[in-house]
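As you look at this complex, bear in mind that one protein chain is not there, while each of the others sits in place.
Chain IDs A and B follow the sequence of writing; residue 1 opens each chain.
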Amino acid sequence: MPRGILPRGTAFWSALFLLALYLPAVTDFGDAFLNTCVLFGVYAALNLMWALVMGTAGIYSFATLAIAGISGYGAGYAAIELSLPWPAMLAAGAIVGVVVGLLVALPALRLRGVYFALLTFGLVELARSFVVQSKPLGLAQGLYGAPTFAPESLSAVGSGMVRYYAALALVIVALIVYAALDRGRVGTLLRTARGSEPFARGLGIGVVRIRLVVIVVSSAMIGFTGACYLAFFGGISPTIFSFDTLLLLFAMMVVGGIGSARGVLLGTALLLFIDQQFLDAGALRLIAAGVVMLVVTLVTSDGLAGLPAQLRERRAATGSLPTQTEMIR
Amino acid sequence: MSGLVLRGVGAGYGPMRVLEEIDLEVAVGERVGLVGLNGHGKTTLLRAVMGMAGWCDGERSWRGRSIARTAPHELARRGLILMPQGDAVFPGLSVRDNLESGAYLPAAWRRRAARRRRVLDLFPKLVPHLDQPAGTLSGGERRMLSVGRGLMADGELYLVDEPSLGLAPGIATGLVRALMSLELENGAMVIAEQNRSLLGGVDRIVRLHAGRIAEELPAAAAAVAEGR
Partner (left out) sequence: MDVIFSALSLAAIYGLVAIGVSLTWAALGMLNLAHGVAFAVGAYGGWLAADHLSDSAPVVLAGGVAGGALVGCAIYLLVVVPLYDRPNWETRHLIATLAISLVGANLLLELFGPSAKALPAVFGEGSVTIAGSVVTADKLGAIVSAAVVLGAVAVVLRRSRLGLGLRVLTQDSEGAALVGVSRNRMALGVLALSGGLAGLASVLLAQTFYANPDVGFVPLVKGLLVAVLGGLGSIPGAIVAALVMGVAEALTATYLGQEYVLMTLFVVLAVVLLVRPRGIAGLLEEARA
């Protein structure tokens, strides 16, 4: 294929898309595998948005699951109380996401990285302790009875298909949002600002405004995804706010590589596989996830997806300097 | 006995090469002035000796032992004292703590009280500010503090980077005179300085140009060149 006619990576993404599209035709879907695929869709969408905030915008936010959970609970509660159909629930999720996102964005614009990280860290725990003590939200059992994508009349196989393609659609929407913010003008500006804030200010870039846009847009998408979770599984439980879940998703994002969409998808797939494959192993699977995360962090500077570039760079570095050169630091 | 020996030293930052093929020997007891225009490698040379340039190659040794692969804090332990350019003080610490930090290594720490008296005799202007954060000092006082901190240690080789930069002439002269009055029994000094008229006390002057040594002059000749 001649270079330059299509954007870079077109072949990769088309192949991936076709594979995902025809996957149900070539494999025999068990319930477990279907659930894994749906979970992949939800996690991938969340991680893409998280990577947008943390990687592209450089904001150390751990609020992703808090926003997803709060939106999920909020939308689910509204849907159950008001007997809303699922599209209205998804919209409600996005709206709650925006509201929570705005609340999160407020300190983000003022606080330095680590301080903000902690504040968002706490938001998750805050949401958890609130939910497990709230009767209307189902205490520790969680909230059930939300409307789902698949109508009851559908056969088991049919509802499985609906859920599979809904999950695929969710990932695609998230990819589009990611690409729009990461590749376009916004992404370039954010990367410039991340490199040097004074420089960006010098250029007259309204860093604050752009960050606000990223947080709000990603939060809307996260809220939407949170509501989708309910539409997939019919309910939501406080596990979404647990430290382990947060860590697992974070591990997915960083193992694959926070800097690119394919890295995020790769890491999500890899760790979800470990997580689901060794479900019976209990603590061991989290140990495995942690070890993978640690090793990848120690070895690579930007996740598995960044490894080829890192190796290229190292080769280039050793090639261009005099052989006797000894790198200090 | 050989003092500082540099052979074929190159240094730079990332892909940029600042120094090339520097050969320089400074004998024990000797004071060498380093002159040259801005950006021609004076600071990089001093930092390269300390292992603090971005990267550095070539042979470097002090009193017969290689210093090429030694970490900066280990070099400090061996008596290499870099007095960096600019306001190299710890702004949040008091003037007293700044001075004492210069005597951080155990041998010097035991004698820190006597050292501090000696430094304060040299720079009496610091006395009234001892308990105030170094960040609140004036530029000249900060430079005195930075030099004073260097004098608190068991120094052997002093690497002084542009002590007069940005200072009023009177203060600069006093500062350089204090440095020149230092006993160098087992040590040596390399002092980078734009203003050659301050280098009256050195034994030799080395001029850097475009990252190489352009000429070496005995101090007297340098003074003549200055008067031209």
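Everything below uses one rule, namely that a contact is a pair of C-beta atoms (placed from the backbone, for glycine too) under 8 Å apart; a residue touches a chain by one contact, two chains touch by 3 or more.
Model, not experiment: these values are computed from the prediction.
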Contact partner of the left-out chain, one of A:Ala91, A:Leu286 or A:Leu307: A:Leu286
Hidden partner chain, touching residue among B:Pro84, B:Gly139 or B:Gly174: B:Pro84
From A:Ala92, A:Leu119, A:Leu189 or A:Leu304, residue that would touch the chain that is not displayed: A:Leu119
Chain not shown, touching residues in chain A: 54, 60, 107, 110-115, 117-119, 121-123, 125-126, 129-130, 133, 243-244, 247, 250-251, 254, 258, 282-284, 286-287, 289-291, 293-294, 297-298, 301-302, 329
Contacts of chain B with the absent chain, listed as residue ranges: 50, 52, 71-74, 76-77, 81-82, 84, 88-93, 97, 100-102, 104-106, 109, 133, 149, 153
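Please note the rule applied: only the chains that are shown with their structure count from here on.
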Centroid spacing, where centroids are CA-atom means, of chain A and chain B in whole angstrom: 52
